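Only one protein chain is missing; all other protein chains are in place.
Per-chain numbering from 1; labels A and B assigned in written order.
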Amino acid sequence: MPLYFSEREIVLPGQLLSDNGNRGGEGTYVLGGMVYASRLGFATLRNNKVHVIAFKGAYIPQPGDRVIGIVIDVKPNGFDISLGRHLTATIRIPDKKEVQALNLKIGDVIYANVRESGLRGVYIDHTGRIKKITSGLLVSMHPLKIPRLIGKRGSMINMIKKESGCELIVGRNGLIVIDGPSPANEFAALSAIRMIDREAHSQGLTERIRILIKNILEGEKSVEG
Amino acid sequence: MKDSSMRLVKEDGTRIDGRRLDELRPLSIEIGVLEKSDGSAYVQLGRTKVFAAVFGPKEVHPKHLALPDRAILNCRYHMTSFSVDERKPLGMTRREIELSKVIREALESVVFLEEFPRTSIDVFIEIIEADGGTRTAGLTAASLALAEAGIPMVDLVAAVAVGKIEGQIALDLSDLEDKYGEADMPIAMAPRLNSIVLLQLNGRLTREEFKKALELGKKGIMEIYQKQRDALRRKYSEEALMEV
Partner (left out) sequence: MSAIPPQSKKSLIAGIVQEKIYNLLQQGKRLDGRSPVDLRPITITTGIVEKADGSSLVSLGKTKILVGIKTEIGTPYPDRPKEGSFTVNAELLPLASIGFEPGPPDERGVELARVVDRSIRESKAIDLEKLCLIEGEKAYILFIDIYVLDYDGNYYDPSVIAALAALVTAKIPKYEVVGGKVQKTGEYFNLKLQKLPFTTTFGLIRGKFLVDPQLEEEAALDVSIIIGVDQEGNIVSIQKNSPGLIPETILEQLIEIAQEKTNAIRNKFCEALNIVI
């Protein structure tokens, strides 16, 4: 069963990847027993299936995802939450007292779990797991690049936290809150996020980001000193 | 302007701009040119210059317009007032409304809309300068913008116009050739599937001429398709190389 790509090759919609129609994975389609790419991204073989890891694309919520959202409407039985410019989620609570107890108003930022996502819409879990975020720098990046920001077993995100001295809350939907001791620390973390957003699919990124943060913070010191 | 003595095809078989009958104008493509959209592209074919931008998949407002089983694809083909010889009045002309529809239908033929129920994907094409072949250049750009936005598709769409000038079938008509020629036939294909996604004819062709025009169009489309793929690969391999 030949493959028509090398590992991590950039592939384009319509590109032939395999002549075994059983091996079609994410970002592919099968036509006439052959597997083709349906999206622009990296081709990769995982568990004997051909996948295309897209560079860009819409965030599709999955139950259990941790997301950051902004309250955009307050209703008697819950809230509407913006998960970015393309997507709204809903919090529905049968008990009105519970709604009031959450004490959320329009413009508040929350960190919460996706409970359900499907044809009926996206619903946020309200059972005691909504955290209100009251300060920090709210930024966005391409949702598909969030796994790169986190890195293998959290290697990237932990390094950014350590080097920049900031706390980072990461929403799977592409929203991130940076909270640091000074604007300079927050800018350093923000620059790291911007670099990942631009170059997520390149290799050796962790080390370059470490250097980037160091340079920014040292540059700041020398200016102040 | 063309005076009556001017020939669109010279004795030696070349055209006013020096091209052969089967030759495309110079084509350049840039990906990701507009930062506030989800995907974008700029296509320049001779003097024809086009931007395309894509937004989505996103929620549909008002909600009752959403389709339960697939995404809605919206498309607007529009020309700037100064893109043409005589200033185009503001607002959409009947021509722009028609072209928006056929371009939308061409794109609907290749996008996996069923992957995004209850959403919309908006495609905007803006003609900055019109020198013939604007709908096909717009479609070429739009399919690149869709790809850059990460929208799943069966294939890219590559498009070109063919036509008949002074009795001869010619590839990629300029504005002048379109105006004074006998026929103009825009073609768009999903090349991988060897299928037509847009086909219009304005003018008269014999069956033989049609066959020849389609063949010539396909040749141009394969050239454009190659350049589209090169541009997308270049964009992302450059970024991947930035690490070094």
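What we mean here is this: a contact is a pair of C-beta atoms (placed from the backbone, for glycine too) under 8 Å apart; a residue touches a chain by one contact, two chains touch by 3 or more.
Quick caveat, the model's predicted, so the values are computed rather than measured.
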item: Absent-chain contact - pick from A:Val52, A:Ile133 or A:Ala189; value: A:Ile133
item: Contacting the left-out chain in the complete assembly, out of A:Val35, A:Val109 or A:Ile124; value: A:Val109
item: Sole contact to the chain not displayed, among B:Leu67, B:Ile128, B:Leu193 or B:Met222; value: B:Ile128
item: Touch list for chain A against the chain that is not drawn; value: 70, 72, 82, 85-86, 106-109, 133-138, 177, 183, 187
item: Absent-chain interface as seen on chain B, which is shown; value: 34-37, 40, 47, 49, 51-53, 55, 58, 76, 78, 80-85, 87, 90-91, 122, 124, 126, 128-131
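Assume only the chains that are shown with their structure count from here on.
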item: For chain A paired with chain B, centre-to-centre distance based on mean C-alpha positions, whole Å; value: 33
item: Residues of chain A defined as touching chain B within the complex; value: 10, 12-14, 27, 29, 31, 36, 38-41, 54-58, 85-88, 119, 144, 198-199, 201-205, 208
item: In the complex, chain B residues that touch chain A; value: 38-39, 56-59, 68, 110, 112, 116-119, 147-156, 190-193, 229, 232-233, 236-237, 239-243
